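Missing here is one protein chain; the remaining ones are kept as they sit in the complex.
Just so it is clear, A and B label the chains in written order, and each chain counts residues from 1 on its own.
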Amino acid sequence: MIGNIGNKIISWIDERYDLSPLNNMLKHKKVPVHKHSMWYYMGGVTLFLFLVQLLTGILLLLYYRPGEDNAYESVRFIVTEVRFGWLIRNVHSWSANLLVLFAFIHMFSVFFSKAYEKPRELTWITGFIILVFTLAFGFSGYLLPWNELAFFATKVGTDIVGVVPVIGEPLKIFLRGGEEVTGATLSRFFGIHVAILPAIFTVFLTLHLLFIQRQGMHEPEHFKNLPEEKKKYIPFFPDFALKDLLLWVIVFNILIFLALYFPWELGNKADAFAAAPAGIKPEWYFMFMFQSLKLLPAHILFIEGELLGVLFFGVAGFVWMLIPYIKVKRKPNWKIQPLTLIGIIIVAFIVIMTVIGYLV
Amino acid sequence: MRTRFFYLSIYFITISSLLGVVISGQKENKTIQSSKEDHCYSCHKEIDNLPKDFSENDIHRHANISCSSCHGGDPTSDDQEVAMSPSKGFVGAPKHKDIPKFCGKCHSNINIMRVFQPRIATDQVEQYYTSMHGKKLLTGDENVAECASCHSAHAIFPAKDPRSTVYALNVPGTCNKCHGNSELMKKYNLPSNQLEEYSKSVHGVALLKMKDLGAPACNDCHGNHGAMPPGITSISHVCGTCHVSNMEYFSSTRMAKAFQEQDFHGCEQCHGNHTVLKPTDEMIGVGKDSKCVDCHSSGDEGYTVAKKIYSLLTNLKNQFSLADAKYLEVKKKGMNDIEIGFLLQDAKQALIQSRTLIHTFDSTKVGAKTKDGIEISNKASLLAQKEIDEYYTRRNGFAVATLVFLLVVIALYFKIKDKKKKTEK
Partner (left out) sequence: MKLDRRKFLNTLLGVGGIGGILAVFYPIISFLIPPKSAEPKVNSVKAGISAEFPTNSYKIIKFGRKPVILIKTEDNQYKALSASCTHLDCIVQYKSDTKQIWCACHNGIYDLNGRNVSGPPPRPLEEYDVKVIKEEIVITKMG
């Protein structure tokens, strides 16, 4: 019965707007089946988590108040007084962390399967930009509860920006809305978090998704080399979509489980004049950068170690974004191709630095 | 020749004025010789012969009062023979028994003292001679404390200065120098464990451990210059200077009168003196720690009342700790605890007031307060329970949601399997 009504509505729309292109696309879009198929789902999960962020973010906006005198109290209010406020806030925090995690997994899976190669260069670049903005979301959102930990993490984070030559200092002051991290920084981060970033983010996300729909799923080399009759596909709709949905439901359930059993502590209200509490740590996804900057010596050949580190990460990020345009000669007798090796080294570096950061 | 004459005239003026002050107490501050050109200090420092307890920051030295102001002599001469000649009024170190008078030369004279501190007391010496220390000193006892025993001789600081031997935190130690000497105290038939006892008491812990200057030191109960053990009749008043309500309640009861008739020691009778501990609820009632049963026995009115008050108190205490435990649970669970906190504060207040009201020995008065407290505690308990329930409802809600999602997952799983079969066919 419900199906009938649905069909009627679709045919009503089809009559007026001609849905055949969309229909065709859905019908013809297919997903290759092979031993690495599972990585196709990572992007979908990331997208789902982004949607969760969007929804919970909008909900939190109804009660959250920016400002030095209000931010902490309003978050406290959301968590204790508003019905299900604890759930919405914790889902927002957890989802943010999972979003970054899945974005990283998605990125590296794309990297290792070489899906960024021609003709998908722009998909990679928009994806990278989305990742940068995701991190910016995380960084700006972290300060909003205006608690001690966030306050000092933001202080340290913006300080690091300040070491970049020439543009660093003005950029730091621009980010902080003044010389120091104050209520002005909070207002600024709030604006960035709820208005500026979402606007830019949506543009790049739309492009990213459009590119994917236009070009279809990437087929890895070993799959491409198969004889035509051995290539297995499943239709995107409904088979792959159903699987996607299945995964989303599971992820969502895990999300509320985490929100309920491992709620994010609100901590103490930020006090600009208090001494920094012990164990100031950035969010885990900045930890590897934070830790490597900490491990660098004070001076490397007349240049400040920290500056060198920041420049290195900047350049490395830029090179990483331009990976599709970098040609590395294939070494037929190498067991692992040079680019893959570089990827493995990068992943290992990130993992090791993160672990050190939490152990030391 | 001229300079000598000049000096001589200065000596003359100072000595005559010194004499004048001692006799009439009129010509005040000219006696206080400036220590600017002070050969006492410079010579004694040079030969490393300053008094053992000498401090550069001593209050007298700070006020530019020279050694010679107390010890006499001529500070302007660098010749020992001249400077320390008795003809120049040099008196040297005063004898033990003369010290109060020695200090009193200035300290009993408001005309001298007000120059330095307008509202300073000048009755210390007078008070001192009313104290046990003073009385014994007059009989020629060489062991008793005089001014310098407590204040030191050359490292004197105002009582508010933490470096002072009579600074609140240092008072117990200062008194203990003599009163902790069991051999010395044996001569006077006095115990020597007061400091030990005091350190264990609420007052001692507050002062010595928590450095709370509001807590009483020895002198707050015994007086300082007129130090004496408080008399039986005055004990309640001594304690009552701080514990006002307790004294008021107590002194208007029949018990107070009975205590007097029996020569009982007021507050001390139940609470002890130097070892005043944090009172427990078990001190009332008829249990083994009860103070009431010292006099009252089963059957008499006091016994019944004690039993009643004890049960009232424990009742409130139990209700309160029940609510408090729930409050902690609410806090731990990250639920809303503010309102419960306020209620518990009120309940705690009722408990404190009930405990104070014990001193009326009136079970109806105590009962009215405990009833208030129990009502508030129950209200807090109820509110806390609501929050705790809410917490578990969350988990139930989660369980239900998970069940629903599981259903979807299973349905989807089979659906996908079906599709797969279809495509394979």
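Keep this in mind: a residue touches a chain if its C-beta (ideal position, glycine included) is under 8 Å from a C-beta of that chain, and two chains touch if they have at least 3 such contacts.
All values reported here derive from a predicted model rather than from experimental measurement.
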item: Selected from B:S85, B:T130, B:Q349 or B:N378 as touching the chain missing from the view; value: B:Q349
item: Selected from A:L19, A:V33, A:V82 or A:I196 as touching the chain missing from the view; value: A:V82
item: Contact partner of the left-out chain, one of A:V31, A:V45 or A:L59; value: A:L59
item: Residue among A:D18, A:D69, A:E169 or A:E265 that touches the chain left out of view; value: A:D69
item: Residues belonging to subunit A that touch the chain removed from view; value: 2, 55, 59, 62-63, 65, 69-70, 73-74, 76-78, 81-85, 87-88, 249
item: Subunit B residues touching the omitted chain (full complex); value: 206, 212-215, 242-246, 248, 338, 341-342, 345-346, 348-349, 352-353, 356, 400-401, 404-405, 407-408, 410-412, 414-415, 418
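Please note the rule applied: only the chains that are shown with their structure count from here on.
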item: Separation of mean Cα positions, subunit B and subunit A [Å, integer]; value: 61
item: Subunit B contact footprint on subunit A (complex, rising order); value: 79-81, 86-87, 234-235, 238-239, 242-243, 245-246, 249-250, 252-253, 256-257, 260, 263
item: For the subunit B and subunit A complex, residues of the former touching the latter; value: 334-336, 338, 394-395, 398, 401-402, 405-406, 408-409, 412-413, 415-416, 419-420, 423
